[in-house]
Structure formats: structure tokens, C-alpha cells
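Notes follow once the structure below has been shown.
Here the complex is missing a single protein chain, while all its other protein chains stay put.
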Amino acid sequence: MNYRAVEPAGEYVARLETGADWRAEIESLADAVEADAAWFTALGAVQDAELWFYDQEECEYYPIEFDEPLEVASCTGNVSRLDEERFAHTHAVLSGPDGEAVAGHLNEATVWAGEVHMRVFEEPLERAYDETTELDLWL
Amino acid sequence: MNYRAVEPAGEYVARLETGADWRAEIESLADAVEADAAWFTALGAVQDAELWFYDQEECEYYPIEFDEPLEVASCTGNVSRLDEERFAHTHAVLSGPDGEAVAGHLNEATVWAGEVHMRVFEEPLERAYDETTELDLWL
Partner (left out) sequence: MNYRAVEPAGEYVARLETGADWRAEIESLADAVEADAAWFTALGAVQDAELWFYDQEECEYYPIEFDEPLEVASCTGNVSRLDEERFAHTHAVLSGPDGEAVAGHLNEATVWAGEVHMRVFEEPLERAYDETTELDLWL
């Protein structure tokens, strides 16, 4: 287990804009406050969503698309540098009209309403290719 | 995307009381520490639950009731002022005996056991009616 101490560089709450992309909005927040490393949780609702599932055999992501309104019952993620860009690694649990839940890596989703809490850290987090998992991991 | 910096005014952990209402307990915590703005995450178990799903066409919430014990696998939310009261906007993921998950906006639930972490902010968050979504949103 690989860890590092982080020092807070700022703390923010944000309301995501209706009609915008959920993850892009979080990255806009990171850009606005110049966060190269941050942790966030969020909740709200989306008009549609594309989740990704990682196939650990094939080492590849597969998309799962939902073209209907869903609650964002949980959203957890972090901001780091990936290929010179700020990247919001975002996982979410979404739910439908009967409460049925779907979940995974959130690639994109159209915001209905969204509320985010973000803690920004002094130390940048940089992602690099990991040979075992074929994922871009930090530390 | 609309954001604001927040300054910490206190940080708390709480154990929710068996038999009380989950959301009311979180609002009691907010009252006890005079939190007009806060962010929280929580976990535990409930004896029953009422989730709400927001119909984005009708712009109305619909209740989904569960009359059985469920784990609270995830709970994320925030405290803000709504109509002069402290309101805990609460989303949750609940699960049953086979691990099956249901999720959504948590209106009420009877606590079996609950553990909450809350960060309180100096700046109040006030909710107001938003015409697009017909929701009470902050900022």
C-alpha cells in the first residue's frame, strides 16, 4: 500500500449546471481553482449516463449506456494530472424510478442537478501507466 | 458551473440513535452544532426506508417504500437553509440480504445503526427555487 500525506489547499462546494456534462463540470471546477490534486463526493440527478466497466481479463473498459433520467445516489472521485490535463476519475451509483441501482466508472452524463464537495491538495497527483492492471494509476 | 470556497467551522462524527429517523438525526446534529452549511457522508443500517425519485418530466418526486431492514451502503449529502429551517439533502444506497441495491433521495428511514462524518462551513448555503428543474437549489 502506497500512501502520501496531503495538505489542504482549498475547499469548495459547487452546483453543476443543468444540461452540461457531469464529469466535465467537475473538471471545470478543478480548472477554475487550479486543482492538480483533489478529492470529491457529489450527489444529484442526471438525464442520461454512460458508465464504464473494466474487464480485468481483457484490460479494457466497456461502456454501458443509459438513456433515461437517473438519480445520482453516490459519486466519489479524485482529480489528478493525466497526459497534461486535469482528469476527474469518477465513480457513481445511479438509480431509477423503482430505486433500482446501477453503478460503475462514470464517463459521461448530462446534469439535471448536481452538488459537489471538493477538497484540493497542495501536492499534485500524477497518473502513470501501470503494467499489471493496464490502468493509469497514481503514486 | 457555480462554485464557492468554503472555510471549515468544525468537524464532527456522530452515532445516530436506534429507532430515530435517519435524516432527522442528521438535522439534529446540524442544529446541535449550529451548522447552516455542511457536507456529510454516512453508513449504517435502517429498519425501513422511503426513497424518492424525481420525475424530470413532471418535475415531481415520487416515493418508493421499503418496509424491511436494509444496510446503508452509502450516504452522501449536505446541510443548507431551506424556508428558515436546516435541511439535510440526503442521497443513499441501501442493500438487502442478497446484496441487492436500491438507491435514491432518502426522505426517511428508521435508524438501526448509523455513523456520520460532517464538515461544517462558515458560509451559509441557502436554497432557492430554480425554474428549470423546479428544485430548490443553492448558489
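For clarity, chains are labelled A and B in written order, and residue numbers in each chain start from 1.
Everything below uses one rule, namely that contacts are C-beta pairs under 8 Å (C-beta built on N, C-alpha and C of every residue); 3 or more make two chains touch, one makes a residue touch a chain.
This is a predicted model, so every value here is computed, not measured.
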{"item": "For subunit A, the residues touching the chain missing from this view", "value": "1-8, 37, 39, 41, 51, 53-57, 62, 64, 66, 74, 76-78, 89, 91-93, 101-105, 119, 121, 125, 130, 132-133, 135, 137-139"}
{"item": "Subunit B residues that touch the omitted chain in the full complex", "value": "10-18, 20, 25, 28-29, 32-33, 41-43, 45, 47, 69, 71-75, 93-101, 103, 112-113, 115, 117"}
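Methods note: only the chains that are shown with their structure count from here on.
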{"item": "Between subunit B and subunit A, distance of the C-alpha-averaged centres to the nearest whole Å", "value": "21"}
